[in-house]
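This report concerns only the one structure given below.
The complex appears here minus one protein chain, its other protein chains still in place.
Chain IDs A and B follow the sequence of writing; residue 1 opens each chain.
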Amino acid sequence: MTALPIPPGAAHDERSFWTTATTIKSWLVTTDHKRIGILYFVATTSMLFLGGIFAIIIRLEHLTPGPTIVSAETYNRLFTLHGVIMVWLYMIPSIPAGFGNFLVPLQIGATEVAFPRLNLASFYVYVIGAAVVIGSLFAGGVDTGWTFYAPYSARTPATVLPTLIGIFIVGCSTILGGINFIVTIHTMRLRGLGWMRMPLFTWTIYATSIIQILATPVLGIALTVIGLDHTFDWGLFDPARGGDPVLFQHLFWFYSHPAVYIMILPAMGVVSEVIPTFAHKNPYSYRAIVYSTLGIAFVGFLTWGHHMFVAGISRFDAAAFGLLSMLVAIFSAIKVFTWVGTLFRGSIELAVPLLYVFSFFFLFTFGGMTGVAVATMSLDVHWHDTYFVVAHFHFIMVGATFTAFLSAIHYWFPKVTGRLYARKPALVGWALVTLGFLVTFTPQFLLGNGGMPRRYYDDPVGFSVLHVISTMGSWLLTLGMFVVLGVIVHGVARGAKAGPNPWHSRSFEWRTASPPPKRNFVGPIDFNIGAYAYDVADEP
Amino acid sequence: MSADSDHFESVAQRAQAVRLALGVFLASETLLFTAILALVVGYRATWPEAFAFGVHHNTKVLGSINTVVLLTSSTSLAVALEMLRTGRRRVATALTLFTAACGVAFLAIKITEYEHHFAEGIYPGGRGAFFVAHPIAGLPAFWTLYFLATGFHGVHVLAGVGAVGYRAIRMPDATEIHRFEATALYWHFVDLVWLFLWPLFYLA
Partner (left out) sequence: MIVLPDLARHALGLPVEATPTAASVDSLHAAVITTTLVGTACVAAVTFVFVLRYRRTREAPAATPRIVASGFREWLTASAVLALFVGFWAVGYVQYTSIERPPSGTLVVYVTAKQWMWQFTYADGRSSEDVLVVRAGTPFELVMTSRDVIHSFFVPSFRIKQDTIPGRWVTLYVDAAAPGSYPIYCAEFCGVAHSHMLGEVRVLDEADYAVWEREATHDGYAARGREVAASHGCLSCHALDGQKRAGPSFAGLYGSRVPLDDGRVVIADEAYLTHSIVDPLADRVAGYPAMMPSYHGQLSAEETGALLELIRSLRDTLPTQGRVP
């Protein structure tokens, strides 16, 4: 009988990675993927709160139809920077660079990522890019919307270049991180771990990384041209010089549609881990989830034109993009059925992470189906650029991804900190966040149905009541977020000690101490007992 | 295995990782240039006359010399790799330096071309006397895209010169040959991109 493999580089030092070195310098120059993950987590979560502040102000402005607390110029900059910060500084990096960095080596039996120093460099590139974006606020801020449509973005009196440079730099960080994950997952799986035995969260990080490295360069070019057009009057999208503004949209959305899958796939990975653990049950179909993940990543590159149904594209193009959009939705539907099926004949424990996942089910299904609705061309003619679309993407980005992010925090809390959070306040946080989200965004579907356009500073007559309800919802959501923050801080400081595996999960990251030692594992790992082997009596 | 790579179980695994990393990076770069080419192809389809006119007025001779320079440099680097594999380090170093020199030559010729364009009154954004003399719809787009594409390519050549030059100074030994392979692969990629730009901007 061959000996069980030991991860290369595993040491006998069992001290937690938190305590092996405690100076600030040891954190700033760390090459430990777990510390880098935590650094990313702190940075991206700070960006979440910054973007959230802008959202609060935006919603406050809509308390009355006319001017309320800011001018039109400021409002236009607020919604632009809300989008830029939330998309590029929070949503895209958060789960992959935060949780992905921490967990992927643990989930594949490795002691590090393939290129630890590149990993650290990627973090600093992110920080520099984020700093440039935030700095651009002080330069006056951009007012074009996060989509930077030409020709307005080439002509706006606002300063565009600093923000574009910041986004470009953050994009480089994304690509470097993506390369690291792809190589890590390909080359550093411990012997005995085939692709189809890998934890599902790692699969989603893999698919997300592929999208990142392929799509982000296209954004780089699109934004570079806008920067050149605006700063040096290159006129590449200026009709007077032969430019075609619609071509910008093609380039931009070729990136930005796959980008939304960068934002949802890791969240789906979290769901795929939380359900088997708390239902104590194998996934209803591991293959279905893997193939759907890859399907989303691939087909997601073919649907960008559904953002352009009224932009002046041909009938044929519109039809093709519409049909492909229906196809990509099927993969998500398969995942939802598989997740619900996993509950069948399980042994379900209503832990807080699972409650967040139930919120995810409801909000993602509803939000996803409104995606099918806006992909229906004649309906999109009415809904495009109205609050219906705003509601749709917030249902997915906040209702689904952010909810999964909160689930991930609660689920891996003991793994990272070695402690447990307090359950009752966490339940309150969950309830407030879910309810607050619903009150904020459900009225926005109705606003959109009524024809309320997005990016409007002044509200036309007849939309006030729904706006006021939505704004009140935003306060509830904010309250919930602060409760969750309190739960985390309290848990870190004073939470009860957790054992290595308080949830009795079979997944591989739980087969080492909580928190893990610096080199992740101190002994061999037996991958013969799979990550979802709940039909086995005891956890390994 | 040194402390900074003991997370690999063997040198072979590390070599595989480096090669894969470069492959993934080049996939990413391919999309970068595909985006630029999409703009070029898109505008070419809309303004065929303007593009034909622009191509006709481009510095064909210098551009073609540059093609030869890059092809030569890729050849010398490929031979250098083979020399390294068979242990002839001195020859490998010389050929690698020659490759870097070719890169410098490419950039020098490119700058000469730009000077020529400026002298003719061709600037990005359709500014300059050339456009006043030839008010053809879409002509500014041709030239602006030319500067965009060759500009991005030029930056990549510059980075390549740095990488190749660094390789020449720190020639890896037989166990680390994958580092050289990675640099060579990058340089060949930069060459390949030029083989797309050259016909689009200088030929038909």
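Definition applied: contacts are C-beta pairs under 8 Å (C-beta built on N, C-alpha and C of every residue); 3 or more make two chains touch, one makes a residue touch a chain.
Keep in mind that what you see is a predicted model, and the values were worked out from it rather than measured.
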{"item": "Full-complex contact with the absent chain, from A:Ala21, A:Ile128, A:Met369 or A:Ala431", "value": "A:Met369"}
{"item": "Hidden-chain contact residue, picked from the options A:Ala3, A:Ile24 or A:Leu350", "value": "A:Leu350"}
{"item": "Residue touching the undisplayed chain, where the options are A:Pro453, A:Gly486, A:Pro500 or A:Pro524", "value": "A:Pro453"}
{"item": "Which residue of A:Val84, A:Ile167 or A:Leu466 touches the chain not shown here", "value": "A:Leu466"}
{"item": "Chain A residues touching the omitted chain (full complex)", "value": "72-73, 76, 143-145, 149-152, 155-156, 239-240, 243-246, 279-282, 284-286, 288, 309-312, 315, 318-319, 322-323, 326-327, 329-330, 333-334, 336-338, 340-341, 343-350, 358, 361-362, 365-366, 369-370, 372-373, 375-382, 384-386, 445-447, 449-451, 453-460, 466, 534-538"}
{"item": "Where the missing chain touches chain B, by residue", "value": "47-50, 135-138"}
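Note that only the chains that are shown with their structure count from here on.
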{"item": "Computed distance of Cα centres, chain B from chain A, in Å", "value": "35"}
{"item": "Interfacial residue positions of chain A with respect to chain B in the complex", "value": "8-9, 31, 110-117, 175, 178-180, 182-183, 186-188, 213-218, 220-222, 224-225, 228, 232-236, 241-244, 247, 250-251, 254"}
{"item": "Chain B residues touching chain A - in the complex, by the definition given at the top", "value": "4, 6-9, 13, 16-17, 20-21, 24-25, 27-29, 31-32, 34-36, 38-39, 42-43, 46-47, 50, 124-127, 137-141, 144-145, 148, 152"}
